[in-house]
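Beneath this line is the structure, given in C-alpha cells, with notes to follow.
Removed: one protein chain of the complex. Kept in place: all other protein chains.
Residue numbering begins at 1 within each chain, and the chains themselves are lettered A and B in the order written.
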Amino acid sequence: MPFDDPAFWRAGAISTTVVMSIVLAMLTIDSLEAIAPGGSHVPPYTVINRHIDYAHNAKLGRDMPTIGQDEPLFGRAVEAPEAAALIERGKLVIQSRACIDCHTFMGNGAYYGPDLTKAWLDPAWEAWAAITGAESREEAMVRFLMAPDQYATWQRRMPNLGISRDEAVATVAYLKWLASIDTNGFPIHFGRIKVSE
Amino acid sequence: MSRSKSLAVKYLAAAVLLFGVMTLAGLASAVYYINPDFLFGFVPFNVAKILHIDTMIIWLLMGFMGAVYWFLPEEFGCEPAGIWAAEILFWVFVAAVLAVAAIFVFVQWGPGTETTLWLFQQGRKYVEAPRWAAIGVALVMLVFAWNVVGTALKARRITGVMAVMSVNMVPLVLLYLIAFPKIDNMAVDLYWWWWLVHLWVEATWEILIGCIMALAMMKLLGTSRRIVEGWLYVEVALVLGTGILGLGHHYFWIGTPDYWLGIGGFFSALEPLPLLGMVVHAVYDAGVHRMKTSNQPAFYWTLAEAFGNFLGGGVFGFMITLPQLNLFAHGTQWTVSHGHFAFWGAYACGVLSVCYIALQEQRRLVTVNGSGWVWAFVLLNGGLIGMVGSLLVAGMAQAFFERAIGGSTLEAFIAGQENPWFMLGMYSRFGFGLMFAAGYLTLAWNLSALGRRQVAAVPQPMPAE
Partner (left out) sequence: MSPVVFLVTSSLLGFMVLAAGAYALLYGAARFRESYALLIAAGFAYAMLALDAAGIVLATPLTPPWKLLIAASALAYFAIPPLTWRALQYAHREEGTHL
C-alpha cells in the first residue's frame, strides 16, 4: 500500500512544494511588473506633479485613486530624476525614524498611529493648516512633521523625530505618491467618499 | 554531556532570558495604549515595540537553534562539524543583541541616510536591526545551516527528519537576506518583505518546528522513527501546499493585482485543515499514552503547541483571511490578536517544551514533576488567552468604528481608539499581560530551580557545562 510508505509522502511533499513555488515565481514576475513605477497599479513618481484623489469606482465596485490636473507640490513641477530623488530621500526618512513601528503603510506596520496610505488626502490637514498658519496642504504637512508634538490633536501625540525641512518635504512627496497607488480599495470608505463616474 | 548539548543549553538559557526582555517590552508598549504620556520624550512607543518584536524573533530563533543543537549529536552520533564556530558565534550573537538593544533604546533614530541603516536601524518591521547586526545574524544562521548539513556529510548518514531540516535550511537562510536591501518603492518593498515574514513563519519555521517536534515526540513518547517521518512528510506537503500561495493573503492591498484576492483567500482558507490534523494527532498521543511520560511539562507544552497553533493560526487567522473581511480588519488590533495567539501557539510553546526536555537530561532527573511548572503553564497560557481575547474585542471595535462605520481617516481612527469597547480591550489586555508576566517569572524560576534540590539530597556528579 503506497500510503504506508514514507517514500510516497516524500515524493508528494517534494512535488507539491515545487509546483507551488513555480506558480509563486510566475505570479511574482507578473506582480512586480504591475507594481513598478509606471506599471498598471503604481503611477510613476512624477505623479506628485498632479492632483490626486480617491473615489468610488462604480464599475469596479471599489474605491480607487484618481489622477487629475497639474498640481505640483509647493507650486513647482519637478522632472523625473528630481521626483525619484525625493522619493528615495522620503523612503530613507521613513526607514531612519521607523515610522512603520507606529503607523501602517497600506495597512502594514504598527497600529499606534493612523494608517498613512491616504494621509495626503486626510481632511485633517485643513485644520492643521489653520493651526500651523500654513497656506497649503503640503506646507501644513511639513510643519506638522517637523514639530508634531506641538500640533497634537489628541492625547496620543507623535514625538518630535528631528526631521529637517528638506527631509519633511521629501516625506510629503512620498506620502503624496503613496496615495496614488491602486490598493484594490483599501482603506475603505476613506472620508466617506462620494460615488464618481 | 557533548559540546553540542552544552551549546544547546546556552542557547536555550539565552532564549528564556530574552523571552523576559520581550515580555517587559511588550508590557511597556501596552502601557502606551492606556497612558500615552508614559515615557513620552524618553522611549517612544515605536522603540518599545521594536524591542518587543525583535527580541521575539531572536528568542524564538535561539530556541530553535538550541533545540537543533540538542538533538544533533543524537541524530548523527557525533559532534556537529563546525561546533567550534558555533560556540564562538554564540557569544558574538549575544554581544550583538545587547549592542543593538542599547542602540535602539539610547540612539533611537538617525538622519535619513544610508549610514543610519548601516549603523542604527533599518526601520523595517521585525528586521529593524542595523545592517551590521543583520550580517551577524546571517552569519550565525549560516553556521547553523552548515552544522546541520555538514554534520550529515561528516557522519555519512542522514535520517529523514534531518534531511527535511537540511533542505529547509536553504530557504531559511536565503529569505533572511531580504532584511538587507533598501527599496524606494513601498509596494515592491512590502512585496519582498512578506516573503520574509509570511514565508518564514508560515512555511520554513513551520517545517523547522515540525522537525523539532518530531524529534521531541520520539524522545518523549518513544514513537517509532518510521511513523514520525511519514507524518512529517505529510505535514510538509500540506503546510507548503497551502502556505506558499497562502502568502497571497498579504497581497490584497499593497498595490498588487487583484487576482491575489482570490488566490490568497483560497489557499489561506485551506491552511487550517492541516492544523486540525495536528490536533487529532495530539489527542491520539495524549489518549494512547494516557498522559504518562516521565516529563509531564514537556508533554503538556507540546500539547499546547498543537492546540495553540490550531486556535491562533487556524481559528483566529481564518476570521480575517477572506478579502471581503480583511478589508475591514486589515492592520488593526485584530491582526495583533491573531499574531500573538499564532506565534505563541506555533513556536513559543514548542521551544518551551524543548527546554524541559533538555533540562531533564542535563540535570539527570528521572521524572520532571512538582507544581511549579503547572503554575507557569496555567498563568502563561491563561494570560495569553486573556490578552488575545481582549485584543479581539478591541480589534472588532476598531474595524467596526474606524473602517465599517467611520471613514478610515485620522478622525475615524481617533474615534475608534477612544471607543469604550476599544479601551476596555486595552485595559484588560494589560491586566492579562501582567498575569502572563507572572507566569514568565514562575517559569524562569521553575526552569532554574527544577531538580536542584534533588541534586543536593542525592549527590550526583555535576554535568559538564
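By our rule, contacts are C-beta pairs under 8 Å (C-beta built on N, C-alpha and C of every residue); 3 or more make two chains touch, one makes a residue touch a chain.
From a predicted model like this one, the values you see are computed outputs, not experimental measurements.
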item	value
Omitted-chain contact residue, chosen from B:26, B:66, B:136 or B:230	B:230
Per the touch definition above, residue among B:320, B:358 or B:384 touching the missing chain	B:320
Candidates B:144, B:233, B:328 or B:377 - the one touching the absent chain	B:328
Option touching the unshown chain, where B:276, B:378 or B:441 are the choices	B:276
Candidates B:66, B:123, B:136 or B:265 - the one touching the absent chain	B:265
Absent-chain interface as seen on chain B, which is shown	224, 227, 230-231, 262, 265-266, 269-270, 272-273, 276-277, 279-281, 283-284, 287-288, 307, 310-311, 314-316, 318-320, 322, 324-325, 328-329, 396, 399-400, 404-405
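Keep this in mind: only the chains that are shown with their structure count from here on.
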item	value
Inter-centroid spacing, chain B versus chain A (mean Cα positions, whole Å)	29
Residue ranges of chain B touching chain A (in the complex, touch as defined)	32-33, 36-37, 40-41, 44-47, 49-50, 109-114, 116-117, 120-125, 128, 160, 182-191, 193, 226, 229-230, 233-234, 236-237, 240-241, 244-245, 247, 250-261, 263, 327-328, 330-333, 335-336, 398, 403-404, 406-411, 413-414, 417-418
In the complex, chain A residues that touch chain B	4, 6, 9-10, 12-13, 16-17, 20-21, 23-24, 27-28, 30-32, 34-37, 40-42, 84, 87-89, 91-102, 104-112, 114-115, 118-119, 122-124, 153-157, 159, 161-162, 164, 167, 170, 178, 181-193
